[in-house]
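One chain of protein is taken out of this complex; the other chains stay put.
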Amino acid sequence: MSVRIQDFPGTPLREDDVRSGRVLTVSGAARAEYAWDLGVAMTRYLEELRNGRLVGQRCRHCGRVLFPPRAFCEQCFCPTTEWVALPDTGVIQTFAICHIAWDAQRIDEPKLPAVIAVDGASRNMGLLHLIGGVEPERVAVGQRVRAVWRPPDERQGAITDILYFTPTEA
Amino acid sequence: MGLSERIASGDRLRTWEGNFPLEHLYTVGVAGERALRELKDHGRLLGTRCARCEVTYAPARLYCERCLTRLDEWVPIALVGTLASYTMVHQDVDGQLLETPALVGLIGLDDASGHLVHRLGEFDGQQPRLGMKVEAVLRPATERVGSIVDIRYFRPVG
Amino acid sequence: MPARVAIVGAGYSDFRSTTPGLSYKEMMFEAATRAYADAGISPRRDAQTFVTATEDYWEGTSIFDEYVPDQLGAVLKPTQTIPGDGIQALLAAAMQIEAGLFDLAVVEAHSKASNVRHPERIVAFGLDPIWNRPLDLHPDFVAGLEMRRFLAESGNTPEQCARVVVKNRRNALRNPLAAYPAALSAEDVLGAPRHADPLGQLDCAQYADGGVVLVLASAARAAGLRQPPVWLRGGAWMTETSALETRDWARAAYASLCADRLYADAGVTQPERQIDVAEIDDTFSYKELQHLEALRLCRPGEAGNALTAGVFDLGGDLPVNPSGGSLGQGNLLEATGLRRVLEIVLQLRGEAGAHQVPGARRGLAMSWRGIPTTTAAAVVLERGE
Partner (left out) sequence: MRRVAVVGAGMTRFMRRALETPQELSFEASRMALDSCELRLADVDVVCIGTAPDAFDGVHMKGEHLAHGAGGWHRPVMRSYVGGGTGVFAAIQGWYQVASGRADVALVLCEEKMSSARPHPQGAFLTIFDNITERPLLPNLIWIFALEMRRYMETYHIPKELIAQVAVKNKRNALDHPCAQLAAEITVEDVLKSEVLAWPVQRLDVSPTSDGAVALILASEDQATRITDRPVWIDGVGWNVDTAYWTDRDLAYPMYVERAARMAYDMAGIRDPRHELDVVEAYDPFDYKELHHLEGLMICGRGEAPRLTADGVTRRDGDLPVCPSGGLLGVGNPIAAAGLMKVAEIFWQLRGEAGKRQVPGKPRRGLAQAWGDLMQVGTVVVMSV
């Protein structure tokens, strides 16, 4: 290249070229739909979420309490054999104040996604969830939080049975 | 070995549902733009020819797939050809049975190398035959949008 | 050139029409656990590189390779995905060994086809979005068109295609792993509802779930392991073209091109005589006949007659798909190729049980990636002496 070639290929378009039909287009969609088998670990995990509880799995070889639970220890490569009840509290490892939705549209009320290390699980082990019930400027890394659950009759056995995590000290 | 625990009761079996929440808008490309404009505006297809490989691509390609050289010899392609194969498809793209099966043909265009796949129509009880001549039936000019389905189907000649 | 790579371990998770009790991760873990036990290795201590074959839309996840390492024992190790057939993934792992990078590699592929609501939509999404997809057709039109053209040019018949189904599903009766064993007659197959005429519904392999894991080793590493090595004598993969407009519609050109490379690599000069057992693609009944001819395992136009004469039966001169093939075991998506390799490994080790081909020394496994591709991958494997 690059010294010798001046004119690089590629024809940039503006969004309007596409929208207005100035260039021809074809639309399509995969309409791809799935019903994934939950399997051993996720079945129990979601059942316990419906009960308003967090659970992990202990590996008897390395002694770690694995969370989210899984049917195997990825470090020891062995099956896990013991369910462990965990409290629904933890510590914010990191968080963000997000002003856009999954499809890049702006949203009015920012969302506060966070990685939360769950108490009783091994070091760093935790989950992705949202922080709520607090002004964004009062959220901090290292803050203790607890889960705020949906009312029992609204729970479906899903990660969204937890509405959000909220700081335990004001 | 294996998992230490299994789900042993059928009523605990569950699935989780999901999808790809996306649609797509495809530009038809440098060569497609020219070929499909021709179809829309003049009711015929354009092809490109690689003289070195002695291949005529229809619809047109920007390049020859055999030698990867840029093609700039554009040739008009009449929408008539020979039936190289056909099939009667009994399901739609969702796997549902069709009330009227779809008749699909593999058409060797007279002016091009290779084959075009398209629907067949106006057979009216006539059995398709390999080697028979077929021609395209186009949508009216006012309804054409610059798409391969501006051709409604191919029908027997005569 | 001496073979430098051997298969030293094999494992699987049973092939079934549905597998509702296991997540994909758990299915992979089960197959991997079997393979490592078979090879007598620890993945954390011994395995150096991992290759998985899969495609995002079969999984329902973009960048699916994210979710691969944990259940294979691959965390913080070299791991990659080949969005391709399992045999391509096997060859990718073999090349890493041949290049001198590693001594012990793991190859994995699985299918959770039962979790995909409309598999035909996914297949259709592989068609060219500008030239083919707007026709809005069930994607098996490609097979219908090809079958008619193949039969017309080769002289094989729909009855002979039906006999492929009869043979493979009967072979599956002897294979406890198979998802679709059945005792059918040719009349059953010919009388089944039509799908993409001349293709009937029973001419098509049905989807199944299941997983396969193989352990590969360099010659030096294989020497110290518990299983007798099954040598990778040759391997090849080949694409004809991605366009329906320019592909060959009669003779599986991709398979002949692949065979040329494969036999050159393996030093095979008379495949018909030198191959003892073959697992070759039978996604559709006619594909087995078409591929037999393209792979030169019989003379052009003779596949159907040889089949009818029993040449490819379990007790014939060249047993083809003794496992039951895809028609008998199920279409395992990108794991189909590894399932074929698994069968050849079991055959060469003499561990194929009720469908064992006596005295098999050299076997061939070949896969095709399905509609709308013209891509094949194949290996020749040989029993160590």
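Residue numbering begins at 1 within each chain, and the chains themselves are lettered A, B and C in the order written.
In this section, a residue touches a chain if its C-beta (ideal position, glycine included) is under 8 Å from a C-beta of that chain, and two chains touch if they have at least 3 such contacts.
Just so it is clear, the model here is predicted, and its values are computed rather than measured.
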Chains in view touching the one left out: A, B, C
Chain not shown: contacting residue from C:126, C:229 or C:363: C:126
Footprint left on chain B by the chain that the document does not show: 16, 18, 20-33, 62-63, 65-70
Residues belonging to chain A that touch the chain removed from view: 1-6, 8-15, 17-18, 23, 28, 30, 34, 36, 38, 42, 45-46, 67-68, 70, 74, 93-105, 113-116, 124-130, 141, 158-160
Residues of chain C in contact with the chain not shown: 55-57, 60-63, 65-70, 74-84, 88, 91-92, 94-96, 98-101, 122-123, 125-126, 128-130, 236-243, 246, 253, 257, 261, 369, 372-373, 375
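Methods note: only the chains that are shown with their structure count from here on.
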Best-connected chain pair, where connection means C-beta pairs in contact: B-C
Centroid distance [mean C-alpha coordinates] between chain B and chain A, Å: 41
Whole-Å gap separating chain A and chain C, where each centre is the average of the chain's CA atoms: 36
Centre-of-Cα separation between chain C and chain B, whole angstrom: 28
Junction residues of chain A, two or more chains touched: 26, 28, 30-40, 42, 71-72, 79
Set of chain C residues in contact with two or more other chains: 20-22, 26, 29, 33, 57, 60, 115, 118, 121, 129-130, 134
Chain C contact footprint on chain A (complex, rising order): 26, 28, 30-42, 70-72, 74-77, 79
Footprint of chain C on chain B - complex, ascending: 1-3, 6-7, 13, 15, 18-20, 24, 26, 28-29, 32, 55, 57-59, 65, 84-95, 101-102, 104-106, 113-119, 130, 147-149
Residue ranges of chain C in contact with chain B within the complex: 20-22, 26, 29-30, 33-34, 37, 57, 60, 62, 115, 118-121, 124, 129-132, 134-142, 144-149, 152, 193-199, 241, 243-247, 249
